[in-house]
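Every protein chain but one is kept in place in this view of the complex.
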Amino acid sequence: MKKIILSLLASLALVGPAAASSEGPAWDKFPAGRVTDLAAVQNGAKLFANYCLNCHAAAFMRYNRLRDIGLTEEQIKDNLIFSGAKVGETMKTALDPKDAKDWFGGVPPDLTLIARSRSDSAKGTGADYVYTYLRSYYRDDTKATGWNNTVFPGVGMPNVLWELQGQQKPIYVEEKDPHDKTKTVHIFKGFEQIRPGTLSTADFNTATADLVAYLQWMAEPNQTSRVRLGVWVLIFLFGFTLVAWRLNAAYWKDIK
Amino acid sequence: MSGTTTGTVGTMAQAPDEGIDKSKRTWIAITCGTGVVGGAAVAVPFVSTFAPSERARAAGAPVQVDISGIKPGEKLTVEWRGKPVWIVRRTPEQLAALKKLDGQLADPTSDRKAYPTPGYAKNEHRSIKPEFFVGVGICSHLGCSPSDKFATGAQPSLPDDWAGGFLCPCHGSTFDMAGRVFKNKPAPDNLEVPPHMYLSDTTLVIGEDKKA
Partner (left out) sequence: MAEFKEAPAGSSALTQATVWLENRFPTAFDAYKVHMSEYYAPKNFNFWYFFGSLAMLVLVIQIVTGIFLVMHYKPDAAKAFESVEYIMRDVPWGWLVRYMHSTGASAFFIVVYLHMFRGMIYGSYKKPRELVWIFGCAIFLCLMAEAFMGYLLPWGQMSYWGAQVIINLFAAIPFVGEDLSLLIRGDYVVGDATLNRFFSFHVIAVPLVLLGLVVAHLLALHDVGSNNPDGVEIKAKKDANGKPLDGIPFHPYYTVHDIMGVGVFLMIFSAVLFLAPEGGGYFLEYNNFIPADPLKTPAHIAPVWYFTPYYSMLRAVTDDMVKVLTVIVGLGGVLAFLKGGLPGIWRVAPLAGAVVVAFLLNVFDAKFWGVVVMGLAVMILFPLPWFDRSPVKSLRYRPDWNKWLYAVFVINFLVLGYLGIKPPSAVGTYISQAGTLFYFGFFLLMPWWSRIGEFKAVPDRVTFHAH
């Protein structure tokens, strides 16, 4: 019986990783550890309040929760609340959904959970997605906003970070189609900077990483304390199981 | 539920009269102890879910009021924690009248403990600034909101020497211009003075005070 179970498990390993159902370019990896860097997350909060809250809401996020990343209520009120909301209120946006439909073709989605909802087992975490998306804009005069995005073609959102990033151009390379040797396909190979922004590419990537770290934190503010508590719980349960095992042995030694 | 095995089952090899098995007892005790600790550790978060949520606490947050627009003799009502809070700008006559009423009041020095009066309001005018009275507009009898009766002199349901104050329409309790309840009325306590403080001469915060 044991042999069968072992070979069963072995054959499961052959099933292998999920075949990539990937449409679109691969996502860059967001430096996941950044979410524990309070300075980065605070900077991200600032960027979020300045660049995102004009159109997007984060309706499940209370301003005073930002105390968890090391800000005082004074700091929150003075630097991050532009709408006159009280510090205990949630991050709403002033943009009217009707205006949004007129100007952008759709209502900007709520961003509280964006880092959790966009994950894809084949492609990466939601944070990877947003990190890649924000850095994948390029100029496109055929679009109403003047911008297009390789990760989300035809997106209605303009490139709000353009001043920081500058302008870039996507580079496509012709390659043979792996399925049909007679055809060629455009393969996206990366971006080329055509006009600099106020930040260098490296600094812009860092700033975007900070913003995404904030989004990642905002999607589940408890995440770090959850893991920490979990470690203690597991240690306790390990001890409990050890004790229960000895209790079991104390009784079963009598059974012949 | 015994901690020992009594040898009625044929398959157990236990010598008769071996007495209590110490190892079983020890391990039962340790397991139970650990289990109780674990159980308490689980119970605490679950019971905590009963506490007011962040949403409730945000809704109950302190309220800032601009009192510069209140004229002498006027009252402003604001909402705090779902309750009406009155800010009354008293005239010098109303303030002077307060001293003479002590004998008619149930608790003239605000000593009763049911709605403890904060230290900064344990004075003659029951407030931080003599001019401004800040009190919760809910009668201490059964919770109705008393009506303003600032005019002096005889009026229906009020004594002939009425010096101004509040009359509760539900059961007739009366309060003076410092929210103190008159004797022999259904209401037992003075009007509650909520925690409050001044951020400036014109800005009052209700719900928070300096002595945290």
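Read from first to last, the chains carry the letters A and B; within each, the first residue is number 1.
The rule is simple: contacts are C-beta pairs under 8 Å (C-beta built on N, C-alpha and C of every residue); 3 or more make two chains touch, one makes a residue touch a chain.
Values in this document were obtained by computation on a predicted structure and should not be read as measured data.
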{"item": "Neighbouring displayed chains - absent chain, whole complex", "value": "A, B"}
{"item": "Options A:Asn54, A:Ser117, A:Thr184 or A:Thr198, residue touching the unrepresented chain", "value": "A:Ser117"}
{"item": "Subunit A, residues in touch with the chain not shown (by the definition above)", "value": "1, 4-5, 7-8, 11-12, 15, 18-19, 21, 59-62, 65, 109-110, 112-113, 116-121, 126, 219-222, 226-227, 229-231, 233-234, 237-238, 240-241, 244-245, 247-249, 251-253, 255-256"}
{"item": "Those residues of subunit B which, in the complete complex, touch the missing chain", "value": "1-3, 5, 8-12, 31, 45-46, 48-51, 53-55"}
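Methods note: only the chains that are shown with their structure count from here on.
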{"item": "Computed distance of Cα centres, subunit B from subunit A, in Å", "value": "44"}
{"item": "Residues of subunit A touching subunit B in the complex", "value": "62, 64-65, 86-89, 236-237, 239-240, 243-244, 246-247, 250-251, 254-256"}
{"item": "Subunit B - residues contacting subunit A, complex", "value": "5, 11-14, 21, 23-24, 26-28, 30-31, 34-35, 37-38, 41, 54, 57-59, 61"}
